[in-house]
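What you see is the complex with one protein chain gone and the rest in place.
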Amino acid sequence: MKDMLPNEIISKQQQLDEMVLEFKNYTANGATASYIPALKKADPNDLGICMISSEGTFIKSGDAEKSFTLQSISKVISFILACKTRGIPSVLEYVDVEPTGDAFNSIFRLELSHPGRPFNPMINAGAITVASLLPGDSPTKKIDSLLSFLEKMIGRKPMINEDVFLSEWKTANRNRSLAYWLKETGYLLCDVEEAMEVYLKLCSIEMTVSELAQIGLILARDGIHPYSSELLFSPEIASLTKTLMLTCGMYDYSGRFAAFVGIPAKSGVSGGILAAIPPSARVLNNRSTSWGIGLYGPAIDKHGNSTAGVKLLTYLSKEWNLRLL
Amino acid sequence: MKDMLPNEIISKQQQLDEMVLEFKNYTANGATASYIPALKKADPNDLGICMISSEGTFIKSGDAEKSFTLQSISKVISFILACKTRGIPSVLEYVDVEPTGDAFNSIFRLELSHPGRPFNPMINAGAITVASLLPGDSPTKKIDSLLSFLEKMIGRKPMINEDVFLSEWKTANRNRSLAYWLKETGYLLCDVEEAMEVYLKLCSIEMTVSELAQIGLILARDGIHPYSSELLFSPEIASLTKTLMLTCGMYDYSGRFAAFVGIPAKSGVSGGILAAIPPSARVLNNRSTSWGIGLYGPAIDKHGNSTAGVKLLTYLSKEWNLRLL
Amino acid sequence: MKDMLPNEIISKQQQLDEMVLEFKNYTANGATASYIPALKKADPNDLGICMISSEGTFIKSGDAEKSFTLQSISKVISFILACKTRGIPSVLEYVDVEPTGDAFNSIFRLELSHPGRPFNPMINAGAITVASLLPGDSPTKKIDSLLSFLEKMIGRKPMINEDVFLSEWKTANRNRSLAYWLKETGYLLCDVEEAMEVYLKLCSIEMTVSELAQIGLILARDGIHPYSSELLFSPEIASLTKTLMLTCGMYDYSGRFAAFVGIPAKSGVSGGILAAIPPSARVLNNRSTSWGIGLYGPAIDKHGNSTAGVKLLTYLSKEWNLRLL
Partner (left out) sequence: MKDMLPNEIISKQQQLDEMVLEFKNYTANGATASYIPALKKADPNDLGICMISSEGTFIKSGDAEKSFTLQSISKVISFILACKTRGIPSVLEYVDVEPTGDAFNSIFRLELSHPGRPFNPMINAGAITVASLLPGDSPTKKIDSLLSFLEKMIGRKPMINEDVFLSEWKTANRNRSLAYWLKETGYLLCDVEEAMEVYLKLCSIEMTVSELAQIGLILARDGIHPYSSELLFSPEIASLTKTLMLTCGMYDYSGRFAAFVGIPAKSGVSGGILAAIPPSARVLNNRSTSWGIGLYGPAIDKHGNSTAGVKLLTYLSKEWNLRLL
């Protein structure tokens, strides 16, 4: 934080506070996820954000202290861990890296394409496959391996919200439909119910925006922990993961998010968004700053993304010159 | 070119020569486009590349003197010109910016999605729509406006290869099918045959890899001409176009190209590839170098991309640290 | 007509009059085809029917004197003539006989199935293919061969409604889209514009319900003309055609029409319906009566079928024990 002047920090804090205040209005355009009862109970008016830079800047604004479940954001972590333990080529045998333009819980492309490899790990089908690839020969071990991996990133083992998990477990018909299809075509390496337990428990991991921001920063820094400087995963994995976030991370709004916001991000239907912004030569002062962003705004749109979150990031990306291209 | 040492230029030239030599073998994995007779006649063993940097580096290697038609690479130019003359929001009313995972000449999504707006301007359906949005109330004027725009970029008005145009015109059944569908759903602003003439003549524009590289550099530099420093189109258009190249530019291999190569690029079934690489903070010496790349390798794969070209760019991107993420 | 008692005729006439009166109300549930301007002008309240039996019964009721265009009903005649001149196996190389459940002007299945043979001749794609198979090396000759064939059936060469034809010709974007796709995949044996002229002129042939009923009776009697006893086409062709009418004749309502009405029929978006009811052993008196039916009710539903016509035939089929199964 040495080369950042205090008044600049204040200024960014103020800017962010003003943005959060303004874009909070957009929570009214969305609603909390109705198909998972435990998610429906969230306060739709919430909007909180945390940003951490490679230079030590730490800014929070809005409803930034609440815990929420990762939902699809966990797809990013699973993919990284699967690649780390199996190697990228082995993972890509089971899941491709093509965006589709289809809804996150779509199945028809699995039938229409042969042999039915899920198109990418950021949609449900692909993420269920990835859950089955995690290290450990039981759901408990698979989940624990992921929680341990997260512990290295955020300094504590996060909790699984059992209420949310049970709520999802009971209503996971469409995900089970996807899983059984994948089982049939050979793209699931464990039992369906085991894969479902892993997948849904990972969706139910609880975190705060600060913790998400820290994960974002590690991704932005190509796997290097900001404090310990430990390399938690390879730059190749970081690079591939960020690319997937850019091309497929925001459900069937991914192309527009890439076009209008331009940063690698992954959303969940809980209203969370994880973003990882690598250093850019575009910024005027040419400072090689990376950013990690965690955001929470549980009112979501038809695509499954936080309404206020997308608006806030669109504005922020432009104002602070964060976009990649 | 002032801050680039001569021996470094030589070195890059040598590196590139070696790569071209090595990856030329991959031309054997592809074949020239069979469905357009005039393209089939190209020499499948050709592989040429030109790279121009913002610092004045100019490197050519391989079969770099041949002229070839732009084919789908023209989609990039049309989109830029349509946005420049109509404004981005007006263009996006007629074409979306979502990748699809579908083949370049696919139609089923136009029927299955309502109201049938083409998903992005990098596939045939979207590009035919964009052709109808170009300035000018006749095919001749639309084409001329695009050629004049190209003249500003490359210093000469390029020629249209009439043989290729006629060959495509006679075999454009599938494109006409797309165009009539678009006409029915209101996503074509002129007559079908006029749109076809414009679209196919733009596909038939002839250029060299050096000229493509120059266009790539202008895109990489957000619309600024490298010599005149004239702003030919806005940074917003450049940014949006490069994002589309990254998410949808390489047909239904786009996701994998983004993942494994990681640079904004657009290919054509003639075997041409245009790439635009903005300055990056990732490079070790932190120099803010932009690159424009033009490539030609007419043996293409099942996706429609130059087989040797994709291999060469994959290697080059890694070796020279060109990827965005 | 010898073994039919006069009072039974009167009775059937009265029954039909009452039905027409009652089911005319259902015209209010539909609307005239809006996408063809010349069809939109029809009186939506019209409902007329004619029934002719193999025993000479001839009953008309309602608005039974109006001429209207065949539209998709012409698909039946084209298919018969193509089979008659080329032989069934040769025709089936170009068009299959599978129902699809898709809308009449759907295209996606042509892309998703390989090699893209249209699924049946009762939907637009298949009928456009069949139009190209008709005898004659020019549109005029193809059309004339079909009009001459019709003359043998109804005793006069019917007229083509040029207004309707021109109206359809100008708005045939979706049909042209289908035709160009078929051309690309090899399922069109003449030029697209020639096929369009033939197809749309056949759609624009004008007839009355009496004439339709006579054609229906010929089909019901396996190709034998009711008065001349001339065999106009083979029983095999009659059989295949009636089967196609039963499985695919009422657009994407065909399955329900077969289930709830149970007679071979073909509708057009002009509101016409042609039905052919072969002799049945089901009727109590075991009389081997065949029926031909012509119906006209231009207010159509979302599937493209006459709203009042479907209701009337559903009731009539039940009351008069006409269903096959």
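The chains carry the letters A, B and C, assigned in the order they are written, with residues numbered from 1 in each.
Quick note on the criterion: a residue touches a chain if its C-beta (ideal position, glycine included) is under 8 Å from a C-beta of that chain, and two chains touch if they have at least 3 such contacts.
None of these values were measured; they are calculated from a predicted model.
Interchain touches from the omitted chain, evaluated on the whole complex, reach A, C.
Listed residues A:Glu184, A:Glu230 or A:Glu319: the one in touch with the omitted chain is A:Glu184.
In the complete complex, the hidden chain is touched by one of C:Asn161, C:Thr247, C:Ser270 or C:Ser306, namely C:Thr247.
Of the candidate positions C:Tyr26, C:Phe68, C:Phe104 or C:Phe119, contact with the unshown chain belongs to C:Phe119. As for the chain not pictured, it touches chain A at residues 106-108, 111-112, 173-174, 176-181, 183-184, 192.
Panel shows chain C; residues 96-102, 109, 119-120, 239-240, 242-244, 246-248, 252-256, 258-259, 262, 264, 278-282, 286, 288, 323-325 of it touch the chain omitted from the view.
Here, only the chains that are shown with their structure count from here on.
Chain contacts in this assembly form an open path, with each chain touching only its neighbours along a single line. Taking the mean of all protein Cα atoms as the centre, the chain whose own Cα mean lies nearest is B. If each chain is reduced to the centroid of its CA atoms, chain A and chain B end up 31 Å from each other.
Each chain gets a centre from the mean of its Cα atoms; for chain A and chain C, those two points are 56 Å apart. Among the residues of chain C, those touching two or more other chains are numbered 112.
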